[in-house]
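Before any comments, here is the structure.
Removed from the display is one protein chain of the complex; every other protein chain stays in position.
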Amino acid sequence: MLQQVATVITHHQQRLSIGSRVLAGLLGSYVFAWGFVTLVVALGLTQGADYDEMLTLAYLLAFLVYLCAFLWAFAAASLARVWLVLAGGGVAMSGVARWLTSLLA
Amino acid sequence: MPDSLLLGLALLSTLCAMGWLALGMNVHWQQVYGDVASSARTVRIVRVLGACALAVSMLLCLSSDHASIASLVWVMSLAASVFFVAFLLSWRPRWLAWLVPWART
Partner (left out) sequence: MLSSFRLSMTWVHTWFGLVLGYVLMVCFFFGALSVFDREIDRWAIPETRYEPQPMPSFDAMLQPIFRSIEPDPQSYDYAQDEVHGPLPPRESLAMSDVGAYTTHRDPVLDMYVSFDVPNKPKDANLDHVHVFGYATIDPRSGTVISNDKLKIGSEFFYPLHYSLHLYWKNLGYWLVGMAALTMLAALVTGVVMHRKLLRELFTFRPRKQMRSVLDLHNLTGVAALPFHFFFAFTGLVIFAGIYFPVTNSMFKPQAEAHEKVEELRTGLPHDPAHVAAPLASVDAMVAEAQRRWGERGMPGEVGFLGITHLGDANGYVSVYRAGTDRVTLTGQGIHFRASTGEVIREDPQPSAVAGINDWLTGLHLQHFRHWLLRWLYVLGGLAGCACIATGFIFFVEKRKRQHAKAGVSGARWADAMGVTAVTGMLIATGTILVANQLLPGDLPQRGDWEGRIFWLAWLMALAHAFWRSAPVAEGRLSPAWREQSWVVALLCTAAPVLNWLTTGDHLLKTIAAGYWPVAGFDLALLVVAAVAAYAARRLRRAELALVATAKPRRESLEAAHA
């Protein structure tokens, strides 16, 4: 009976773990890509580049970045590291972008 | 030369190129010639012929259209040719023998 309970619990854990991995892949990568886009634009603006140009460049690269982040989310061994790097990295990049644009204003 | 003829020749060239490159692989050579393996010399020849035919095809595409379009036509013709050769190998492998007339059965 204990063994059955144990199997059910590990089955649920597995489901949660996969679900979290999928969320990290989809959402975490999105946050990372968003951060990347804002950082590229902000960096460009500080160098005096044209807004449209930088946005176009950022968009061209964004989906390749997203793809790499997405695949890495599933290839990486540690789920915690995935969340940290993708969501954390994305928020960090976004933060730096925000700070850079505040310097411009 | 009218564009349609140039493009037709380009397609034919890519088709021959893929045929030669396929014949450069032992498994496909054997589909055409039975259990007789091809010689190292023949393999080299068909690979060179294949590469040349791909180059000829690219030149023909470029002579017909603006470079931005020609590159797309060429890449797509590669896809069409791979399909054609793959199906030919499955259903009419003997037809590929026409590409290596010097090889003995």
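Labels A and B are assigned to the chains in the order they are written; within every chain, residues are numbered from 1.
Keep in mind that, in the parts below, contacts are C-beta pairs under 8 Å (C-beta built on N, C-alpha and C of every residue); 3 or more make two chains touch, one makes a residue touch a chain.
All values reported here derive from a predicted model rather than from experimental measurement.
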Handout entry: Hidden partner chain, touching residue among B:Ala37, B:Ala51 or B:Met76
Key = B:Met76
Completion exercise
Given B:Ala17, B:Leu49, B:Val85 or B:Val100, the correct residue touching the omitted chain is B:Val85
Problem - chain B residues touching the omitted chain (full complex) - result: 7, 11, 18, 22, 25, 27-28, 65-66, 68-69, 72-73, 75-80, 82-83, 85-87, 89-91
Fill in the blank from the handout: Even though one chain is not shown, chain A touches it at residues 18, 21, 25-26, 33-34, 37-38, 41, 45, 50-53, 55-60, 62-64, 66-67, 70-71, 74-77, 79, 94, 97-98, 101, 104-105
